[in-house]
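The structure that follows is given in the form of structure tokens.
And now, chain A:
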Amino acid sequence: MTADTDVLAGVSPTPGSKKPDPILIATGVSRSFGGLKAVDVEHVEIQRGLITALIGPNGAGKTTFFNLLTNFDEPDSGDRTFEGKSLNGVAAYKVANLGMVRTFQLTKALSKMTVLENMKLGATGQKGESMFRAIFPFLWRDQDNEIESAADSLLARFKMDHMREEFAGTLSGGQRKLLEMARALMVKPKMVMLDEPMAGVNPALKQSLLDHIKGLKADGMTVLFVEHDMDMVQEISDWVIVMAEGRIIAEGPPKSISENEAVVSAYLGSHHDAPLDFGDDE
Partner candidate 1 sequence: MNKTSKKLLAAGLGLSMIAAACGGDSVAGSGDGELKFGGILPETGNLAFLGPPEFAGAELAVQDINAAGGVLGKDVVWLPGDSGDNGDVANQTVDRLLGEDVDAFIGAASSGVSLTVIDKITQAGVIHFSPANTSPAFTTYDDNGLYFRTAPSDVVQGAALADLILQDGNETVAFLVLNDSYGTGLLEAAKGPYEAAGGTVTYEVVYDPKAENFDAEIGEVVAADPDAIVVIGFDETSKILTGMIEAGVGPADKAVYGTDGNMGNALASSFDDPSVVAGMRGTLPGVDVAGTLADFKAKLDAVDPALEDYSYSAETYDAMVLVALGAIAANSDDATLIAPKLNDLTKGGEKCTTFAACKDLLEADNDADIDYDGVSGPLEFGPAGEPTQASILILEFDGSGSLKVVDSIQGQIDS
Partner candidate 2 sequence: MLAGILTDTIRGLIGDQAIYFALAAIGLNIHFGYTGLLNFGQAVFMAAGAYGLSMTVVTFGGSFWVGLFVGAFVFPVILALVLGIPTLRLRADYLAMVTIATAEIFRLIARTPGLDKWTGSSDGLSGFARDFYDLSPFEPRQRYLFNLFQGNQMWVFVVGWITVGLMLLLTYLLINSPWGRVLKAIREDEDAARSLGKNAFTYKMQALILGGVIGAIGGMIRAIGTQSAQPDNFITDVTFFAWVAVILGGAGTIFGPVIGSMMLWCVLAFADTAMRQGVSSGALPDWLLTGTQVGQVRFMLVGSLLIFLAWRRPQGIFGNKEEMALDDR
């Protein structure tokens, strides 16, 4: 709990509530697979500069919603805006260039590239990424060196500088999560979207990951993350959004959420009969 939550003090803890300074807004977003509605969100806003958690039982449609917000999936209907710009019909890669970077539930470390290559890939606006300039190293060499030193300092911050030449495929699950997060920062994003950053990470690394996430906020970034682990949610998030069966059923500060009746019944209900787990198992 930090003082930042104060900005949301006046916000009513109800689904779809208005935030004072939303960076990301989604309205009427729905997506169905073969007749079953996986996501049906009326309205949601994400406050700038805070850490927001998106939780819900298995099959609640969290990852699908995540994909819709980052344009990795196309909604059947609905509008999303990021920093006032509409995301409708915008290609996923352009979303990243607007300043919204995501990670994936199953880590997408690029196995057959070294840690350093992974990092350097994250930098945007690289001259040498044009096919014609690429042929002439003198056109992009200087910029590439700058990117390399930026990558090195980030690696040092994430305490991965000793493995910069190793293939990403040799890293452990937790290290991959770290690498993915560090790589996302190379984009210099305004908002970071983390899909289950703690999944498959051993306890020893968990704390450092948490610290890094808090660090993102300290650097002025907005964080939205999907998570199962309630302890973690309690510890670092400023605001919590709860999804079940594709809808947002509750919103509010972390403390109030665990007492919310709708949330409790959704979580309990999920244990009786596991509904289809749309998308979450990609």
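Definition applied: contacts are C-beta pairs under 8 Å (C-beta built on N, C-alpha and C of every residue); 3 or more make two chains touch, one makes a residue touch a chain; residues count from 1.
Basis for inclusion: all candidates are chains of the complex that A comes from, given by their letters.
All of these numbers come straight from a predicted model, not from anything done at the bench.
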Numbered candidate touching chain A, per complex, among 1 or 2: 2
Partner candidate 2, residues of chain A touching it in the complex: 70, 72, 91-94, 96-97, 101-104, 108, 110-113, 117, 120-122, 124, 126-131, 134-137, 140, 144, 167-170, 183-184, 186-187
